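Then we have chain A:
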Amino acid sequence: MPESLTLLIAPFVVLNAVIGIVTYVTLLERKFAARMQSRIGPYRVGPHGLLQPIADALKLMMKEDIVPAAADRPVYNLAPIVFLLPCMFIFATIPFAPGLGVADLNIGILFFFAISGMEIVGLFMAGWGSNNKYALLSAMRAVNQVISYDLPFIFAALTPVLLAGSLRLSDIAAAQDGLWFVFYPVIGQLAFIAFVLSTVAAENRAPFDILEAESELVAGFRVEYSGMKFALIQLGEYAHILGSSFLGALLFLGAWSGPGPEWLGPGWFLLKAMFMFLLVTWIRWSFVRIRVDQILALSWKALLPATLLLLLATAVVVVWRANGGA
Partner candidate 1 sequence: MTTASPARLEVDYAGSERLTMNMGPQHPSAHGVFRAVLTLEGETVVGVDAVIGYLHRCHEKLAETLTYAQYPSIASKTDYVAAMTSEFAYVRAAETIGKIEVPKRAQYLRVMAAELQRVASHLLWLGTWCMDMGGALGGGATIFLYCIRERELILDLFESLVGARLLYGFYQVGGVRYDLPAGWTATCRETVDLIDRRIGEYESMLDDNPFFMARCQGVGVISRELAEDVGISGPLLRGSGVAWDLRRADPYSSYEDFQFLVPVESSGDCFARYGVRMVEFRESLKIVRQVLDGLPEGPVSSRPGLKSVAQTRIPKGEAYARIEGPRGEVGCYLTADGSAKPYRMKWRGASFSNLSVLPHIIPGHKVADVVAIMGSVDPVFGEVDR
Partner candidate 2 sequence: MTSDQARTLIGARFSSAQIDGPGGALVVTVPLDQWAAFAQFAKDDLGCRYFSFLTAIDWKELGLEVVVRLDNLDDNMSVTMKTRPGPGVSLCPSLTPLYRGANWMERECYEMFGIQFEGHPDLRRLLLPDDWQGYPLLKSYAVDTPYPPYR
């Protein structure tokens, strides 16, 4: 197949797959949450609610697009797109199987971090452009929180990078052939816990979701969005969560390694990503949220020093091992 065609087809396939998985992941979350709350969840639309996401997507497409009269139009209209694009780009460097990915850059994980940090721009644009006190308050909290938690997120994710010795994501996955990094004594487990915690916080999931805190700010920065723009924001959020789940599965759970033939690899990968996603969801539906100053205190005073120390410890262990230590 000519190179140019592959370059067009691969992203197309990945994007569609991602959007498909994202829509059904919302259903998975709803069913999971429902069972936790001793109820059933979506049940009527399609067998066992399987057509619910399609119905939701159709509904959002058909809704009226209300723009507040005093909103800053260019900023307001561009915000969902600026928010969505980075959330889609993060899938570019993730290899779904050895050799199967859009662009297996040799700085793969760095690209992931850099581009996922861009979505905060879209978030703030949404809050500002809505010309709404609640939205603005929420956007300011968001900037604070996402920036504070991106740092521990990066440091926790750098631990597997140090253990594998490469920034390329397929190398990190391959280095887990013998032992998944989550089972690496002490360091692996600590890094995994720190990773999950910072993921939950960086994606504004409860208990760190003061950003949207409906009971106080009524949907936060997306309060003025309706219809397709709201759908784009939702899509971006869930795509980001999914991307972080895939990254977590790759960094810690061995990506595509699992019993059975090679072509089952992507299937195992998907399963592990779902496990990470459900972990985040389980935390979300169990805890009340804490205040914004407590969230920031947790990040700067506890998580960041802890992940820094962990990184240093990992470096020491790696060098010690390389020099023939036991």
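These made the cut because all candidates are chains of the complex that A comes from, given by their letters.
By our rule, contacts are C-beta pairs under 8 Å (C-beta built on N, C-alpha and C of every residue); 3 or more make two chains touch, one makes a residue touch a chain; residues count from 1.
Note that the structure is a prediction, hence the values are computed from the model and not measured.
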| item | value |
| --- | --- |
| Result, touching chain for chain A in the complex among 1 or 2 | 1 |
| For the chain A and candidate 1 complex, residues of the former touching the latter | 33, 36-39, 69-70, 131, 133-134, 136-137, 140, 206-207, 209-210, 212-216, 218, 284-294 |
